[in-house]
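A single protein chain has been omitted; all remaining protein chains appear in their positions.
This part shows subunit A:
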C-alpha cells in the first residue's frame, strides 16, 4: 500500500520581492522518511512551514492526508480556510523546531498534555498515561515534573518530539532538530528519531546530518534557491550526485 500523505505541486512562496520557493513538487508516501538538505536560505524551512500553514502559499497547492492545505473547495471555487479550520488540519501534523520552543511556564508533563487536553478535549488521565509512555520512549520519565529551563538542549528536543507525538499525528516535520545542540547531544535526539522511523512514522526532516539521511532516509532531496535540484535514494545522491550544484554543496559539508 503506497497511499500518499503529502502531495505538493508547483509550490511558490514570496516574501515581498524575494522569491523563496519557485515551484516545488514533492510526493511523500506513508511510512517514508524524506530528508531535505541544501544551503542556507534555499527555502527548506519555508517549505516545511508551508506544509502546516505557518506560511501561506503564493502559488501551487499542497494536499496533506487527502485535505488541501489552507484552502477548501466549495461550490466549484477555492476559498481560504478559516482560522479554526486551519488549526484543525494542523492537529494531524507534528512539528519539531530547531529552537525546541517548549512552553517555559509548564512542566515537561504539562507541555505534552496541553494540546491533547485543550484541542482534542481528551480525558486527562488517559492523556497523562500516554504522555508518560511517550516520555519513557524518549528516555525522560524521570523529568516529567521538571521545567524546560532545567533540561539540556538534547533533553528539551526529546520532550518537544514527545509533545508533538502526543497529538498522534500522521506526519512529523523536523526543521533542523539537532542544529542547536552541542555535538555530544545530537546522538540522543537522532536515536529517538530513528526509533520513530522504525515504528513507521511518516517524516520530513530538514537536516545537516548526512549520516542520518543516509541510514534512515528513504528519499533525499537537495534544494537550492527555491527549487528541488535533485531527488533520489540517499546513498545514490550522497555517493554520486548527478548535478554540479549538489556536488559543490556536498563537497563543502561532507
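Note that contacts are C-beta pairs under 8 Å (C-beta built on N, C-alpha and C of every residue); 3 or more make two chains touch, one makes a residue touch a chain; residues count from 1.
One rule holds for everything that comes next: contacts and distances are computed from a predicted model.
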**Report entry** Undisplayed chain, where the name is taken from the UniProt record, one of "2-oxoacid:ferredoxin oxidoreductase subunit beta", "Methyltransferase, CheR family protein", "Cytochrome c oxidase subunit 2" or "Amino acid ABC transporter permease"
**Finding:** "Amino acid ABC transporter permease"
Report summary line: By the document's definition of touch, the residue of A:6, A:140, A:164 or A:229 touching the omitted chain is A:164
**Report entry** Candidates A:74, A:118 or A:252 - the one touching the absent chain
**Finding:** A:118
Report task. Decide which residue listed in A:38, A:148 or A:241 touches the omitted chain of the complex. Result -> A:148
Report summary line: On subunit A, the omitted chain is touched by residues 52, 54, 83-84, 87-88, 90-95, 97, 99, 101-107, 114-115, 118-119, 147-150, 160, 163-164, 167
